Every structure is written in structure tokens, then in C-alpha cells.
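All protein chains of the complex are present and in place, except for one that has been dropped.
This part shows chain A:
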Amino acid sequence: MYGSFRLLLQVLSAQLLCVWVLGSELTFELPDNAKQCFYEDIIIGTKCTLEFQVVTGGHYDVDCRLEDPEGTTLYKEMKKQYDSFTFTAAKNGTFKFCFSNEFSTFTHKTVYFDFQVGDDPPLFPNENRVTALTQMESACVSIHEALKSVIDYQTHFRLREAQGRSRAEDLNTRVAFWSIGEAMILLVVSISQVVLLRSFFSDRKTTTTRVGS
């Protein structure tokens, strides 16, 4: 009876472990004057991290707000380009975080965020750790953590590079557009200057004004 109960508990704990998902990272477009909210159900005591970065658009800033299930604001920043916020869930329930572009009138922003909840699920969900990790295994674990941090840095580098590249491409089109525009304006203005000047003198043949001085 005790054995079958233990089995039941193991199965149920495995199910519960499935709840601890790795974390979500998404990149989405936030139109002007828009607000986008995301929700997540978190268990009390879980350590969570919210990281966000604005990839393209305007001055590369966005408002971010994180609220707990009772509506208390845990984190609120206006016009931030990049930030990282770690907290431990003090309550059970739905946490909400919102990105707002309401201060912007015509620029769309592309926002990247990474919301990590809890730890990674273990590699072997059904293992019962009777002995401690061997040296090889703990070396593998530390390499895994280091590589995760490398991948995280790579992601942030990629986003910065995307930002720089989008600015460069924008500059390129603007230079072409404004150069052609200025050349046209130059031609139009100079030709109209001559035409206007001619029109000043064309019907005043009789009046010899002091043109020479």
C-alpha cells in the first residue's frame, strides 16, 4: 500500500515538475500608442527574472511595468532601453508585466523580452538522487551554466547589432532621399530666382532706375 502510494506521489511530482517551464523569450512589435501585457501563473517562492531590450524604433525606449497578483507594482520604469529585474514570487497567482509605447505618436517599437521562471527542469525527470554528482557530472553542470550565459550574451549582442544595423540602413535611405531632394530644390530655387528677376525688369523699359549702382 505504501509502495503504490509512493509511486503515485512520484508520478504526481513528475507532473508538477512539468509545470516548471524553462522560460519564455519573445520579440514582438509594439505599435505607437499601444500597450501589450503578458501574464504568467507563478508559484510562491519561485525566483524569476525579467529582461527586456528595445530592438528597433524611435529612441529605443519603452515603459515597462510588473505587477503581482494583487496589483502591487513590483517594477516600474519609464522610457528604458534595456533592463533586467530579478524577484522572488511572494504570492501565488498571476503576475502581469506590460510594455507601453503610449508616449510615442508615430514610431513602432520592436521589443524583446526574456522571462525566466524558476530553474531549468532536470535532465532526468525521474531520477532520485541517492548519491552526489560525480566530478565529471558537476563539471558538465558548470559547463552547461557557462554556455547558457554565453548564449544569453550572444542574444543581447545580436539585439544590439540589430539596433545598430537598423540605424545604419535608415541613415542610408535618408541620405539618398535628402540628397536627391536637395539637388532638386537647388535647381528649382535657382531657376525660379532667375525667372523672378527677369520679371522685375521685363515691363519697366521706360523707367531707367538706378540699376547700375
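We adopt the following convention: a residue touches a chain if its C-beta (ideal position, glycine included) is under 8 Å from a C-beta of that chain, and two chains touch if they have at least 3 such contacts; residues count from 1.
Here, contacts and distances are computed from a predicted model.
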According to its UniProt entry, is the unseen chain "Mediator of RNA polymerase II transcription subunit 19", "GOLD domain-containing protein", "Epithelial sodium channel subunit gamma" or "Glutaredoxin-related protein 5, mitochondrial"? "GOLD domain-containing protein"
List the chain A residues touching the unshown chain? 5, 8-9, 12-13, 15-16, 18-19, 21-24, 26-29, 36-41, 43, 110, 115, 117, 123-125, 127, 134, 136-137, 140-141, 143-144, 147-148, 150-151, 154, 157-158, 161-162, 164-165, 168-169, 171-172, 175-176, 179-180, 182-183, 186-187, 190, 193-194, 197-198, 201, 205, 208, 211-212
